[in-house]
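The other protein chains are all here in position, but one chain of the complex has been omitted.
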């Protein structure tokens, strides 16, 4: 399930740094597993920002890419105030779907590996195909030519 | 600050019943204080539903009432799976602003008292005045003629 | 990835009914994908409650079962106030690990299928093996003898 989560040895396409919030934790004293998916989202937005794209602008232009599938393996617990790093790789994508893989690190220890799949949809939620000259598609092909 | 939170002895205009989720708790083992405001929101939506109004429909019609102010006193801790009841009272309101007060109960024990203030705004976020014949304004005057 | 998510045609071991909260939604207007995992958690807790076990009591007894892996496919969008039903099946489990699969429905439409994997751990987070006569293990074998 997490094949490719390591990016096949490639350098990450983006590294997002986050400080875990107290409100990310639950009564078990550790970060709630659902919040990992919120952090991955910040990593995606941070990746776009790094390459000069704005998530907000893309959404305003009528292109959305909701999460249609996801997987995660949680290997270590994360606590409030922990400073984590999220390695992000653009994985196999086309003009209809995008896949992203992640590695969440606490220092050198891997705390989680994960993947998300996304479909490109319109404001009305209908499937769309990215324009070949769209900035988003240009970026995706640059980062994952395969 | 919580004057009127008891509704001045009036019967509640609505009682909302909720089961606290595990994800409502934090590392302290108890419900996070921020989540009380999420429950109060459910109580407002439930109140509208009870009187035949749909929050979603009101929003779609271009009328929004974001929280512009709030107060709360937390008197007892609430835990995962607790079944709480939220007494809601429509408080002093006009066609520009709405005030609501609440009492959160765990059985007969009062766990919190709170108030929220709301402004009516358009899709663009501009202040608006409710139409005199709008269903929302009719409901507010019925419940708080003062 | 979602093999078995349908419970192989078996009747669900538990059905959890939930009303989606406004605060479960994000700026896209639909329920945030991370919140599905919070609802699945409520389904697990509800399942335990139905068979006479208390999640809180199990935790107090020093047995925890954090999510160690999860998968989900999101098929339909869910909105605030939607009343959803979560079908839950206990899947292949042993005294060291537990697997659960889910189907989230909005009426008869399937909105998501998902799985979670759990490890049994002590208060200190060390792997443990459930006692053969523990109520939790009795329940798991009853529901998934395979």
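For reference, chains read A, B and C in written order, and residue numbers begin at 1 within each chain.
By our rule, a residue touches a chain if its C-beta (ideal position, glycine included) is under 8 Å from a C-beta of that chain, and two chains touch if they have at least 3 such contacts.
Keep in mind that this is a model prediction, so the values were computed, not measured.
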Touch criterion as defined above, residue of A:13, A:26 or A:41 at the omitted chain: A:41
Absent-chain interface as seen on chain A, which is shown: 19, 21-23, 38, 41-42, 45, 49, 54-56, 79-81
Those residues of chain C which, in the complete complex, touch the missing chain: 22-23, 25-30, 32, 34, 79-80
For chain B, residues in touch with the removed chain: 1, 28, 30, 32-35, 37-38, 41, 59, 64, 66-75, 77, 125
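Definition applied: only the chains that are shown with their structure count from here on.
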Relative to chain C, chain with the most remote C-alpha centre: B
Chain pair, most C-beta pairs within the contact cut-off: A-C
Distance from the mean Cα position of chain C to that of chain A, given in whole angstrom: 24
Whole-Å gap between the CA centroids of chain A and chain B: 35
Length of the line joining the C-alpha centres of chain B and chain C, rounded to whole Å: 30
Touching two or more other chains - residue numbers and ranges from chain B: 22-23, 79-80
